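Questions regarding the structure given below will be posed in turn.
All protein chains of the complex are present and in place, except for one that has been dropped.
Chain IDs A and B follow the sequence of writing; residue 1 opens each chain.
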Amino acid sequence: MTTRPRFTVNRSSPSLWRVVFDNPPINLIDPVMIHGLQDLLTEIEASRRVTVLVFESANPNFFLAHYDLAADKAAFDALPSITGVDPWADFLIRLSKSPAVTISAIRGRARGSGSELALATDIRFASRERAILGQFEIALAAAPGGGPSTRLPGIVGRGRALEILLGGNDFNGDLAERYGYVNRAVPDAEFEDFVTRFAERVSRFDPHAIADVKRFVNAASLPPDDAFPPQMKAFWDACGRPALPALAGQAFQHGLQQHGEVELNLGEWVGTLAGPAKGAQP
Amino acid sequence: MTTRPRFTVNRSSPSLWRVVFDNPPINLIDPVMIHGLQDLLTEIEASRRVTVLVFESANPNFFLAHYDLAADKAAFDALPSITGVDPWADFLIRLSKSPAVTISAIRGRARGSGSELALATDIRFASRERAILGQFEIALAAAPGGGPSTRLPGIVGRGRALEILLGGNDFNGDLAERYGYVNRAVPDAEFEDFVTRFAERVSRFDPHAIADVKRFVNAASLPPDDAFPPQMKAFWDACGRPALPALAGQAFQHGLQQHGEVELNLGEWVGTLAGPAKGAQP
Partner (left out) sequence: MTTRPRFTVNRSSPSLWRVVFDNPPINLIDPVMIHGLQDLLTEIEASRRVTVLVFESANPNFFLAHYDLAADKAAFDALPSITGVDPWADFLIRLSKSPAVTISAIRGRARGSGSELALATDIRFASRERAILGQFEIALAAAPGGGPSTRLPGIVGRGRALEILLGGNDFNGDLAERYGYVNRAVPDAEFEDFVTRFAERVSRFDPHAIADVKRFVNAASLPPDDAFPPQMKAFWDACGRPALPALAGQAFQHGLQQHGEVELNLGEWVGTLAGPAKGAQP
């Protein structure tokens, strides 16, 4: 087991590794975490022995809350990029092409870039009672930057993708399964066993055959890399317009990025941010 | 509120407009309605303030029954077309690219071109008990003209798309949700509140961010315009072959386009049109 800042890596076996996010209080994604994840991918790409990589969380309420909006932008900009694009897009593009089978084991909240990470993995399992997914960025006056607008249509279909992204609401385990946002929702009492059984099973399969399947499925369904950089640009552009800082400022005052009601019910809560409905015109 | 022939426009707020179809007895789509909808789209495209457009119905049994098969073809052909293609395809192409978030709030029946309109909107919500969707054209010896053959695979997947189009059956709210034909089916008692809450929420979001999301999702999932005109041609060609007029003639005699059993159960009923199963060969 290796403990890095923000997460632990359990090398359960040479072919099965598990990343356990642990960045109290709510598992925000920040440049330090991204850097650690980039290094981990590099290690996996080089090892050629890891066939399954599970992402999970030490916090039963938060898988990955979202990006740390208070993070130092300079630290983010200083992150490496193998593909030459924005570091977060770079990481997600690499993740989606990992030689390992990547599995998001979602207990707790996976919103914003936490949802983006899950969507860039191969398979998403959710705790039926504890998982909550969502892309709430629209409520902060931004389009999500990490590519869910590109990935979701091929996962949940065009109509549900538009609802997820334009509504900015929370999706619990049951609804996320009905929409296809996750592969399936599993009762929380069985969740850990279910994930472990699946991951161990796949980790014993032939790496050559796994690579073949991923290659063919990717050829049929992996979005082109160049779809992603314009979305990062649109997100950072939104950060530079007046609306986002104003809304985020309000949200911070009410408890954004703290363990509390705002983050627990963020999808619902952000709907109240922009004020009441404008009055009807006569 | 503006009352046009065939529908009313409720300008609930500068950013949220609601179209209420009202063309008794069963909300048929005809050239007058299409012309009104074309004008409305033009108004919305010009306004740049409408961010949400809801389509709903004054008739709890019919969202939009289907195209008026008795409508004057010359009146249809005289409709304007911005993109230069058949006016109905032109309208649906423009609708699917509207700067506003378009929502079909489906209570009652949405069949044929009524289903096509719903499929060209961004998001489809259905009353669990009252909604019925279907593309029954195949039973009248025609392929649907307004593009569901192109849109459905990206919404419900290839297999379910083929069943909907080749079976020509009705799909109630529950089945439509399981297939992904609608985003979700909501209990009728909660339906109006649910739609209003969602629409008002989205209408308060930042128009720039909404436009970004729609642009990225469209790049990933909006079918190319040139897929649509051949389907309109195939439909009109079918109207010129003997089978469709003969079948439609039978249907009119039994009550097609009247408020009654035939229209209420059209999916089931059209299955009886072409006569009993041919006898088994020895």
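The definition used in the following text is that contacts are C-beta pairs under 8 Å (C-beta built on N, C-alpha and C of every residue); 3 or more make two chains touch, one makes a residue touch a chain.
All of these numbers come straight from a predicted model, not from anything done at the bench.
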Touching the absent chain when the full complex is considered, from B:49, B:178 or B:208: B:178
Touch with the omitted chain, as defined above, among A:37, A:110, A:155 or A:262: A:155
Residue, one of B:64, B:139 or B:256, that touches the chain absent here: B:139
Touching residues on chain A - with respect to the absent chain: 11-16, 101, 122-124, 151, 154-157, 177, 180, 182-184, 198, 200-206, 208-210, 212-214, 216-217, 219-222
For chain B, residues in touch with the removed chain: 137-139, 141-144, 149-150, 152-154, 156-163, 165-169, 175, 178-180, 223, 227, 230-231, 234, 238, 241, 243, 271, 274-275, 277-281
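Following the convention adopted for this analysis, only the chains that are shown with their structure count from here on.
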Rotation angle superposing chain A onto its copy chain B by C-alpha atoms, nearest 5 degrees: 120
For chain A paired with chain B, centre-to-centre distance based on mean C-alpha positions, whole Å: 34
